[in-house]
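Here is the structure we will look at, set down as structure tokens.
Only one protein chain is missing from this complex, and each of the others stays in its spot.
Labels for the chains are A, B, C, D and E, by order of writing; each one numbers its residues from 1.
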Amino acid sequence: MNEVILKNNNLVMKRLWNLDTNTYDEGALDKRTKEMLGLVSSMVLRCDDCIKYHLGKCHELGITTAEVYEVFSVANIVGGTIVIPHTRRAAEYWEALMGEAAEQ
Amino acid sequence: MNEVILKNNNLVMKRLWNLDTNTYDEGALDKRTKEMLGLVSSMVLRCDDCIKYHLGKCHELGITTAEVYEVFSVANIVGGTIVIPHTRRAAEYWEALMGEAAEQ
Amino acid sequence: MNEVILKNNNLVMKRLWNLDTNTYDEGALDKRTKEMLGLVSSMVLRCDDCIKYHLGKCHELGITTAEVYEVFSVANIVGGTIVIPHTRRAAEYWEALMGEAAEQ
Amino acid sequence: MNEVILKNNNLVMKRLWNLDTNTYDEGALDKRTKEMLGLVSSMVLRCDDCIKYHLGKCHELGITTAEVYEVFSVANIVGGTIVIPHTRRAAEYWEALMGEAAEQ
Amino acid sequence: MNEVILKNNNLVMKRLWNLDTNTYDEGALDKRTKEMLGLVSSMVLRCDDCIKYHLGKCHELGITTAEVYEVFSVANIVGGTIVIPHTRRAAEYWEALMGEAAEQ
Partner (left out) sequence: MNEVILKNNNLVMKRLWNLDTNTYDEGALDKRTKEMLGLVSSMVLRCDDCIKYHLGKCHELGITTAEVYEVFSVANIVGGTIVIPHTRRAAEYWEALMGEAAEQ
């Protein structure tokens, strides 16, 4: 799907995506912290695709289940019970990521 | 799915869920009013799962179709036409709840 | 301020405002319930001016402090802690409305 | 689905829908501009059904792919990367609309 | 205030701001249309500072009062009555911009 957008060659879109990648690079804060920041933002804004993306990155970086659940708890307190359905789907996806890792 | 979250035993999440249940208990306002407050909030925040949950509760409490549609109208006026797709799904779900009840 | 908008005579804006008034008319639901629906929607969407408007109407309709606080509690649970600053301002405004009424 | 809502004959809902139609009529601004305004609003508010509706209208009015992508870019800059998943689905839908037109 | 942010020399912030400027450059769509897209997005997302910024640009580009009010009407229909307080402030600001221009 990205290809559909990229082939249309819109400069603003391309630059925004590059910038998005740069944002999560190691800096004053490490990548782990930055991915958790991306995750909690995606949760309070209730974007399931964004949540999945950051959960995948958190998993790659070795963030633990206990840590992920504390990110979930901040998101639910700040954003309220409307975040619950997204938390359910997030927990399910995290479970799947951990399951795949355990099988390997 | 709740079990996935609950088994991870995050205290903040558990307490938030208990508190969520307490919020809709009979008090100065009756349960009917509180469920309608939960419904309209879920609609303007555009959370389909939350809408379904509160529609189910409204149905159990004997709220009528005319009353539910007045909740819909407040949600659409306050939240604008972006609430319309959620209202469509809500109306369809309510229709199903009424249909099941009629069959019994 | 309304006059500035109205003198420009935009038909859509005028009709939307008329419709807004109709929405809170007595119907299958009474005015009290409808104003509480308007209040809770304004709170979760975090619109201070809208909150004040509906608090004024709630006050006129004799809604009690205990009832208003139950509306606040639904708004805070559904919308999360970002609703707290708006709840503080709402509580302060309600206090002022009750104080004025007590003085008369 | 609209029939389910309409048969319940809620006056506020009916009038809101009529008003919605009027809003996009030719006026001081032409229809093309208005549909692009509807599209960008739907994108920043992240309503997929609304996005599809306005993309369909944009297509009927002969708005070009380059123009649509500039609307996408405004939506992504103003609304941030949480708009990206909706932009992906929008680009895919636009591609389909253009494909159908090419086949005719 | 911008200086406070800029002196801290955060690369992502700087690039985002450059990109923001590029977004509204003449392209497949003219500047007028793009500023109206920026305005309507700011209105439905209810950002008063952003609304003022785009109103200023619209004024510079010679957009008429009738055109601005049609942007307002799209914003109010899509975003609902919670957009009204922002529309009031927008109309007041536009009035001031037109007044200053008339005096010159």
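In this section, a residue touches a chain if its C-beta (ideal position, glycine included) is under 8 Å from a C-beta of that chain, and two chains touch if they have at least 3 such contacts.
This is a predicted model, so every value here is computed, not measured.
S.K.: Omitted chain: which shown chains does it touch?
M.R.: Listed by label, the shown chains it touches are A, B, C, D, E.
S.K.: Tell me, which residues in subunit A touch the chain that this view leaves out?
M.R.: Residues of subunit A in contact with the hidden chain: 19-20, 23-24, 27-29, 33-34, 36-38, 40-42, 44-45, 50, 64, 66-67, 69-71, 73-75, 77-79.
S.K.: Residues of subunit B in contact with the chain that isn't shown?
M.R.: Against the left-out chain, subunit B lists 11-12, 15-16, 19, 22-23.
S.K.: What subunit E residues would touch the chain not displayed?
M.R.: Interface residues of subunit E facing the absent chain: 1-2, 4-5, 8, 10, 12-13, 16-17, 20, 41-42, 45, 47-50.
Assume only the chains that are shown with their structure count from here on.
S.K.: If every step must land on a chain the current one touches, say how few steps get you from subunit A to subunit C.
M.R.: 1
S.K.: For the chain pairs A-D and C-D, which is connected through the larger number of C-beta pairs in contact?
M.R.: Between C-D and A-D, the larger count of C-beta pairs in contact belongs to A-D.
S.K.: Determine the centre-to-centre distance between subunit B and subunit C, using the mean Cα coordinates as centres, and give it in whole Å.
M.R.: Comparing mean C-alpha positions, subunit C is 20 Å from subunit B.
S.K.: Hey, how far is the Cα centre of subunit A from the one of subunit B, in Å?
M.R.: Computed value for the inter-centroid distance: 28 Å.
S.K.: Which parts of subunit E, given as residue numbers and ranges, touch two or more other chains?
M.R.: In subunit E, the residues touching two or more other chains are 19, 23, 44, 66, 69-70, 73, 76-79, 81-82.
S.K.: Make each chain a node and each touching pair an edge, then name the shape: line, ring, star, complete, other.
M.R.: Chain contacts: complete, every pair touches.
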